[in-house]
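Sharing a structure here in structure tokens format.
Take a look at chain A:
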Amino acid sequence: MNLLDLALVVMTLSLLPCLYRIVFGPTVADRVVGLDALTLVIVVILGAYSYVQESPFFLDAALVMAIIGFIGTIAIARYLEEGEIF
Partner candidate 1 sequence: MDLFTAITLAVFLPFIMAAILPAAERVLKNRVGWYAAAVALICLLLVAQALPAVVNGETVTGSFPWIPSLQVELSFYGDGLSVMFGLIVSGIGILIMSYSNEYMSKREDLSRYYRYLLMFMGSMLGMVFSSNAIQLFVFWELTSITSFMLIGYWRNRPMSVYGATKSLLVTAGGGIFMLAGFLLLGIITGTFDIVTILQNGSMIALIKGHELFLPALVLIIIGAAAKSAQGPFYIWLPNAMEAPTPVSAFLHSATMVKAGIYLVARIHPIFSGTEAWFVLVGGLGIITMLAAGFLAFRQTDIKGILAYSTISQLAYMMAMYGYTSYQYPGIGVTAATFHLLNHATFKACLFLVAGIVAHETATRDITKMGGLRKELPATFIIGAIAALSMAGVPPLNGFLSKEMFYESSLEMGHILGGPFEYLIPAAAVLGGAFTFAYSIRFIDGIFLGKRRSEHLPKHMHEPTPVMLFPPALLAALVILIGIFPSAAVHYIIEPAASGILLEDVQLHVSLWHGFTAALLMTIITFIAGAALYARYGAIAAWQDRVSARYPAWSFNSLYDRIVNGASGKSTAFAKVMQPGPLSPYLIAMLLIFLLLSAVPVIMIAGTLIPTELNLEVPMYEAVLLGLIILASLGTAVLRKYLHAIIAVSAVGYLVSLVFIYLQAPDLAITQLLVETLATIIFLLVIIKVPQTFREKITRSVLARDLLISSAVSITVLILLLNASQGIVSPFESLSYYFIENSVPLAGGHNMVNVILVDFRGYDTLGEIVVLCLAGLGVYNLLKSRSDSK
Partner candidate 2 sequence: MDIMQHVPIIMIILPVFFAAFTVLFRSKSGLQKALNVGVFALLFILSLRLLSYVWDNGILVYEVGEWGKYGILLVADLLGAGMVVLSSLISLMAMIYATDYMDRKALDTTFFPLFNLMAAGLNGIFLTGDIFNMFVFFEILVLSSCGLIVLTGRGDHTKMADKLEAIFKYLVLNMVSITLMLVAIASLYATVGTLNMADIAVKVSYLAEAGTLPWHFHVIAMILIVVFGYKASMFPLHFWLADVHPSAPAPIHAMLSGMVIKVGVYGILRVHYLIFNETMFMLQPILILLSLITIAVGATSAIGQYDLKRMLAYSSVSQIGYVLLGVGMGTAYALTAAIVYLVNHAVAKSMLFLATGETLYHAGTKDIRKMGGFAKSSPFLGSIFLIGAMSIAGLPPTGGFFSKLVLFDAGLSSEYYIPVAIALVFAIFTLFYLFRTWLAIFWGEIKDTDNADGYTERKPTVAIKVALALLACVVIYMGVYPEHLLSLSGTIADQLLDPQPYITAVLERSVR
């Protein structure tokens, strides 16, 4: 198994807990944490891709993911707390 496959296997397995939290909760906050964690794992997967393939293209995606994962999390949290976003 090469490095990419290893990384992908481990990271794909890491997706499972995120999805578990997203779908099964139990609280809304857990789901949000799950989503936040999901974005993080995706950033890592993108990093892993770049690392192994030595191509910078996926790092742009990683940066995007890092940024908007943050925004999405904040949006949902704000909704959760105050029932409004803007």
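Selection rule: all candidates are chains of the complex that A comes from, given by their letters.
In the analysis below, a contact is a pair of C-beta atoms (placed from the backbone, for glycine too) under 8 Å apart; a residue touches a chain by one contact, two chains touch by 3 or more; residues count from 1.
Quick caveat: nothing in here was measured; it's all calculated off a predicted structure.
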| item | value |
| --- | --- |
| Result, touching chain for chain A in the complex among 1 or 2 | 1 |
| Residues of chain A that touch candidate 1 when the two form their complex | 5, 8-9, 11-13, 15-16, 18-19, 22-23, 25, 28, 31-32, 34-35, 38-39, 42, 45-46, 49, 57-58, 60-61, 64-65, 68-69, 71-72, 75-76, 79-80, 83-86 |
